[in-house]
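The following block contains the structure, expressed as C-alpha cells.
The complex is shown incomplete by one protein chain, all other protein chains being positioned as in the whole.
Order as written gives the chain letters A, B and C; numbering starts at 1 within each chain.
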Amino acid sequence: MSASAVHSLWTTAATAAEPISKINAPKIEYGQLSPTLIVIGAAVIGVLVEAFVPRKSRYYAQVFVAVVALAAAFAAVVALAAGGYGTTKAHIAAMGAIAVDGPSLFLQGTILLAGILGVFTFAERRLDPEAHGNRVDSFAAQAASVPGSDSEKAAVKAGFTTTEVFPLLLFAISGMLVFPSANDLLTLFIALEVFSLPLYLLCAVARRKRLMSQEAAVKYFLLGAFASAFTLFGIALLYGYAGSVSYATIAHVVDGTVTNVDPALAGTMGNDVLLLIGMALIVMGLLFKVGAVPFHMWTPDVYQGAPTPVTGFMAAATKVAAFGALLRLLYVVLPGLRWDWRPVMWAVAIVTMLGGAIVAITQTDIKRLLAYSSIAHAGFILAGVIATSPDGVSSVLFYLAAYSFVTIGAFAVVTLVRDAGGEATHLSKWAGLGRRSPLVAAVFAVFLLSFAGIPLTSGFAGKFAVFKAAAEGGAGVLVVVGVLSSAIAAFFYIRVIVLMFFSEPKPEGPTVAVPSPLTTTAIAVGVAVTLVLGVAPQYFLNLASQAGVFVR
Amino acid sequence: MNPVNYLYLAALLFTIGATGVLIRRNAIVVFMCIELMLNACNLTFVAFSRMHGNLDGQIIAFFTMVVAAAEVVVGLAIIVSLFRSRHSASVDDASLMKL
Amino acid sequence: MSFPLLTATAALPALGAIATAAVPAAQRVAAKWLALLVSLGTLVLAAVTLVRFDPGGDRYQLTESHAWIPDFGVSYQLGVDGIGVALVALTALLMPFVILAGWHDADPHETGSRRWRPTQGFFALILAVEAMVIISFEATDVFLFYIFFEAMLIPMYFLIGGFGDRAHEHGDAVAATQRSYAAVKFLLYNLVGGLIMLAAVIGLYVVAGSFSLQEIVQARANGSLHMATSTERWLFLGFFFAFAVKAPLWPLHTWLPNAMGEATAPVAVLITAVVDKVGTFAMLRFCLQLFPEASKWATPVILVLALISIIYGALLAVGQRDIKRLVAYASISHFGFIILGIFAMTSQGQSGATLYMVNHGISTAALMLVAGFLISRRGSRLIADYGGVQKVAPVLAGTFLIGGLATLSLPGLAPFVSEFLVLVGAFERYPAVGVVATFGIVLAALYTLVLYQRTMTGPVKAEVAEMPDLRVRELLVVAPLIALLIFLGVYPKPVTDIVNPAVKQTMSDVHKTDPQPAVEAAK
Partner (left out) sequence: MENLIALLVAAPLLGAVVLLCGGRRLDAVGQWIGTAFAATSFVIAAVLFADMLGKGPEDRTFTQHLYSWIAVGDFRADVGFQLDQLSMTFVLLITGVGSLIHLYSVGYMEHDERRRRFFGYLNLFLAAMLLLVLADNYLLLYVGWEGVGLASYLLIGFWQHKPSAATAAKKAFLVNRVGDMGLSIAIMLMFTTFGTFAFGPLLGSEGHQGVAGDATQGKLTAIALMLLLAACGKSAQVPLQSWLGDAMEGPTPVSALIHAATMVTAGVYLIVRSAAVFNAAPDAQLVVTVVGGVTLLFGAIVGCAKDDIKKALAGSTMSQIGYMVLAAGLGPIGYVWAIMHLVTHGFFKAGLFLGAGSVMHGMNDEVDMRKFGGLRKYMPITFVTFGLGYLAIIGFPGLSGFFSKDKIIEAAFAKGGTEGWILGSVALLGAAITAYYMTRVMIMTFFGEKRWQPDADGHEPHPHESPRSMTIPMIVLAFGSVFAGAYFSIGDRFLHWLEPVTGHSEGDSPVSALTVTLATMVLLVVGAGIAYLQYGRSSVPVVAPRGSLLTRAARRDLYQDDFNHVVLVRGGEHLTRSLVYVDHTLVDGVVNGTAASVGGLSGRLRKLQNGYVRSYAVSMFGGAAIIVAATLLMRAV
C-alpha cells in the first residue's frame, strides 16, 4: 500500500470542512424486520417480567409473553410471505444488513414454530413429582446454587423456578431469526453470538443431573467460543480481501465484477489466499454449529447433558439457523468459489454421514444416540447443500423443516420416560416399553422410522429431495454414500424399536409420565407433521421451491 | 511502518491463543486464550481497515469488544457455577460424559 | 371417471387395518371377525377386478392417474396388466386363509398393560401388508411402487418379531431373541436392498425425468429417451439387487429361513407366498421393461444364480432339522425356478414364471399352514419330534402329503404346469440350463418325502399319540387351497389366458421371440 494513498486519507479528511452530519440517517424497514423485532421485544419484556412480576405468577406471565410473541412473529412472517417478500419483493433491508427473501422467511417460520413447541416443552410442569407441593419443570430451582447445597434445598422449598429460561429462549430465537438472513458478515457474527450465548446458559440449568448439565454448558461454551473466534478471524480475512463485509460486495470481488476499484484497495483486494483461508474459517464456524464431522464432538456431550427440552429445541432450531446461514454464504457470497469449496464439502459430507451413522451404532444412551443421528442427518443435508442448484436450496429447506419437527417430537417423548433418577435415558431401561405403554412407544417408533427415512414419513420425503438434488447436481457418489450410511443408520433405529417392542419389560423399568397438554401438543404436532410431510409433501415442497431463491 | 506487520502479529497472537486453548487446563485460562484470539481478530480488522482506508474494520472491532464482553459474562457465570459445584476449574475434571 | 376399483381394492384393507387396530382391547374376537370380513371384502373387489379385466384389451387396464408429488415427478398411477391382476387376485385370495389360520396365534399370553392389544395389532398388521402388497402390484409409477415396496417391510417386521409360535423348544426367552434377530435380519436385508434401489430410482429420475413406467417405456421405444449402456446397467443392477433380496435369490437368501422359521405359520405364508412375490413380479415388470438391454446383458449371470438357488435351496432343504426352515429352503429353490423362467426370455418361461408365482403361493400356503397346525399341536418345529402322525391324525397327514406333493410339483396339481413351463422355457433357449434345473425336481421329491416319512410315518411317538386331527376351522383353511391346487393343475387355462398377452407384451419390450423348433427351422 502506497504512502500517498494513506496520506490521501487524512488530506481528504482535512479538506472536508463541512461537518460529518452528511452521513444520512440509516433507513430501517421495521415492517419487514418485524418478526425479529417482535421476538427481541418480547425477550426484553421477559426480562422486565423477571424484575417486576411477583414470583408466583412469573411462570404464567413468561409463558404467555413467549407464546404470544412467537405466534405474533410467525404471523408476521406469514404476512410478509403473503406480501410477496419471499419471492417478487425480496430485497435487502436495513442498509444491506439483512436480507428479506424466500429462504429467510421460510427458515424464520420454521424456527418460530420450533420455538413455540420448544416453549411448550420448556413449560411442562407435570412430569417431575411435585417438590414441596410445587409443580416443577425440568430446570433448576436456582441455577446459581450449588447442587445439593442448603441454598438449593431452600430454593426448592421456596418453590423457586428458573423462569429466566423463557427470555433466554426468546433471545436465542431472535438471534436464530437473524442468522440465516444476515447479509453481511458482521451481522452474521453478532447473530451467531446472540443465539449461542443464551443456549450456553440454558444448557447449564438442568434440575436433575446438574453436574452433567454444567459440564455440557462448559464444553459447549468453550468450544463454541473457540469456533466463533475462528469465524471472526475468517471474517477479518475476508474483510481484508474484499475491503467490505457485505455479501454483495464480497461476491462482486470474488466474481471480479467489482466496479470502480479504489486504488487504495488494489494491494490486498483479490488476494486469493486471504479469500480462501477466510472462507474456510467461516465455513468451519458454521459447520461447528451444524455439528459436522470433525467439528461435531461437542454434540453428543451437550445433547446428553443439557435439559432435554433444551436439547430438543437446540437440535432442531440451531441446525435450521446454521444451515440457513451456510446456504446463504455459499450461494450468495461464494458461488464463484464453487470449485474450491465443493471438494472440501464433499469430503466433510461423506465423513459426517458415515461417522455419525457408524458411531451411533454402539451408543447406549438415547440422547447420545439421537445426537449422533443428528450428526448423520447434518451429513445428508450437506449433500443437498453441495448440489448448488435451486433444487438444492429448496430440498435443504424442506429437509430442515421436516427434520426439526421430528427432532422436537422425539426429544419430547424422551422427557416422558422417567424413573426415580429423572429421565431414564439409558437404552436398557427402554426395554419392553411397547408392552407398558404402546402408544408412546408407537409414537417414538414413528419418529425413529422418520429418522431412518422409511417411506410415508417426512424423513423419506426429505432424504429423497436432498439426494435427488445431489444426484442432479452431479454428486452421485454422495447419494450412494448417503444411501449406505442410511442403511447403517437404519440398524440402530431398528435396534431401539426392537428394544421397545420385542424385549420383555424389566420389572424395575421406567414409568411413562402422563404429560400436560403442552408436551402432548408438541408431540402431536411432531407426529402430524411427520406423517403429513411423508404422505402429501407437495404443498410444502412448493413452498420450499418458491422460497428457494436468494436475493443478492 | 508497513501495516502488513500488524497482520503478522495478529496471526501470531491468534495462534498463541489457539495453542493456549489446546494445552491449558484451567477453564479460566482457556477462556482468556479465546479472548486473546478475539483480540487478534480485532487487530486484524483494524490493520485491514487502515490498509483499505475505510472505517468498517474499526467499527467491527468495537462490535467485537461488546460481544467479547457479553461472552465473558456468560462464560464466567458458567465457569464459576462449575467451580462452585466441583471446587475445580480444570476442564479435564469435567469429563463425566464420554464415549 | 369410473369407480376407482384398484384404489378401492388396496384402500379397503388399509382402512380395515386402521379399524381393526382401533378395536378396544376387550373385543379381540370382534377384531378377528372384522379382519376376516375385510379380507373377504377385498377378495370380492379383487374378483370384480379380475372379471372387469379384459385379457384382449389394452396392456394396462382400470388405470387411475392423479398428480401426487409433481416436484418429485411422482404421480399416483395405478393399472394392472395380466400379471398384476393375477397376483392381486392371489394376494386377496390367500388373505382370508392366512387370517383364519392365524385365528389364535395372537391371543395374548404375556402380561402387558391393559392397553397392550396384540390380537388387534396382529390382524391390523396383516391387513396393512395386504394393502401395501396389492398397491405395489397395481402401481405403474416407479416411485409409488418403491414407496410401498419399502413401507411394507415395517408391518412385516412387526409381524415377524412380535408374534412367534405359541410354544418353543428352547423356551420363551430364547424364542424372543431368535425372533427379534430374524425380524432385524429381515428388515436390514430388505432395507439395504431397498436403499440401493433408492439410489437407482433417483438415478432413473435424473436420466428419465419421470417415474411413469409407461412414459419411460414409450420414450425408450420411440428413441426420445436414450440411456447410455453403462447407466442402464447400473440402474438395472440397483433395481435388481433389491428384487433379488426380496425374491430371494442366492446368495442373498439367508434372511428367509430365519424369518420363516421364527414367524408363525400364517406370517411365514405371508412372507413367502405374497410379499416375496413382489420381488419376482417387479423383476418382470420393472427390470425387463425399463432396462431391456441391461436385462439381456445380465441374463447369463442371473440364470446361473437361479440355477444355484434351485439346486442349493433343495439340497439345504434336505439337510434341515426344522420343518419351517425346510419349507423356507424349498421356497428358495422355487424362487430359483421363477427367476429362471423370467430371465429365460421365452413366452413359456415367463408365463410359467407368473403361473409359478400364483401356484407357489397356493401350494406353500397349503403346506406351511398344515405344518403350522402340526407344530401348534406338538409345540416343536423339529422334525425329529414327530413320527407316525398319520396314524393318529390321518386327515392332517393327508393334507400335509398333498401339500408336499404340490411342492414337488406332481402332475395333476397346479405347480406341475408352471414348473414344466419354466423348464421348457429355459430349455428351448439354454438346453444345458434346462437339464440342470430338471435335477431340482428329483431333489424336491427327496426333501418332501423325507419330511413326510420322518414326521407322518413309522411308529407313533409318545408325544404325538394324543394329537387331535384337523379341526373344522383348520379344514376350512386347507380344503379350498387343495381344491384350488387340483383345479389349476387340471385346468390352468383361466390363469394362462390372462397372463399370456401381458407376457407377449413383455417379450416384445425386450425384443425377444421364442426360438423355432429345429425341424421347422431346418425346413
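Convention: a contact is a pair of C-beta atoms (placed from the backbone, for glycine too) under 8 Å apart; a residue touches a chain by one contact, two chains touch by 3 or more.
Computed from a predicted structure; not experimentally measured.
Q: List the displayed chains that the omitted chain touches in the full complex.
A: The omitted chain makes contact with A, B, C across the full complex.
Q: Pick out which of C:G57, C:P108 or C:P517 touches the chain that's been left out of the picture.
A: The missing chain is touched by C:P517.
Q: Can you tell me which of C:W33, C:W234, C:W297 or C:F420 touches the chain that was removed from the display?
A: Once the missing chain is taken into account, the touching residue is C:F420.
Q: So one chain is hidden, and I want to know which residue out of C:A47, C:L449 or C:L476 touches that hidden chain in the complete assembly.
A: Checking the options C:A47, C:L449 or C:L476, the one contacting the hidden chain is C:L449.
Q: What residues on chain B make contact with the chain left out of this view?
A: Listed in rising order, the touching residues are 18, 21-23, 25, 30, 91-92, 94-99.
Q: Over the whole complex, note the residues of chain A touching the chain we left out.
A: Residues touching the hidden chain, for chain A, are 218-219, 222-223, 226-227, 230, 272-273, 276-277, 279-281, 283-284, 288, 293-295, 297-298, 300-301, 339-341, 343-344, 347-348, 355, 358-363, 488, 491.
Q: Against the chain that's been left off, what residues of chain C make contact? List them.
A: Interface residues of chain C facing the absent chain: 188-189, 250-251, 253-254, 312, 315-316, 318-320, 346-348, 351-352, 388, 390-391, 398, 405, 410-412, 416-417, 420-421, 423-424, 427-428, 431, 434-435, 438-439, 441-442, 445-446, 449-450, 453, 456-460, 490-493, 496, 500, 503, 514-520, 522.
The rule is simple: only the chains that are shown with their structure count from here on.
Q: Testing understanding: with touching defined as stated, what is the shape of the graph linking the protein chains, line, ring, star, complete or other?
A: line
Q: Would you identify the chain whose C-alpha centroid lies closest to the centroid of all protein C-alpha atoms displayed?
A: A
Q: Could you state the distance in Å from the CA-based centre of chain A to that of chain B?
A: Spacing between the chain centres: roughly 24 Å.
Q: Could you please state the distance in Å, as a whole number, between where the Cα atoms of chain B are centred and where those of chain C are centred?
A: Roughly 65 Å separates the two chain centres.
Q: Residues of chain A touching chain B in their complex?
A: By the definition above, chain A touches chain B via 1, 5-6, 8-9, 143-144, 146-147, 186, 189-190, 193, 197, 200-201, 204, 210-212, 214-219, 221-222, 225-226, 229-230, 232-233, 235-237, 239-240, 243-245, 262, 264-265, 267-268, 300-301, 304-305.
Q: Quick one: which bits of chain A touch chain C in the complex? Just the residue numbers, please.
A: Listed in rising order, the residues of chain A that touch chain C are 434-439, 449, 454-456, 460-461, 464-465, 467-468, 471-472, 476, 479-480, 483-484, 486-487, 490-491, 494-495, 498, 501-504, 536-538, 541-542, 545.
Q: Quick one: in the complex, what on chain C touches chain A?
A: Spelled out, the residues of chain C in touch with chain A are 67-72, 110, 112-113, 115-117, 146-148, 150-151, 153-154, 157-158, 161-162, 173, 176, 179-180, 183-184, 187-188, 191-192, 195-196, 198-199, 202-203, 205-206.
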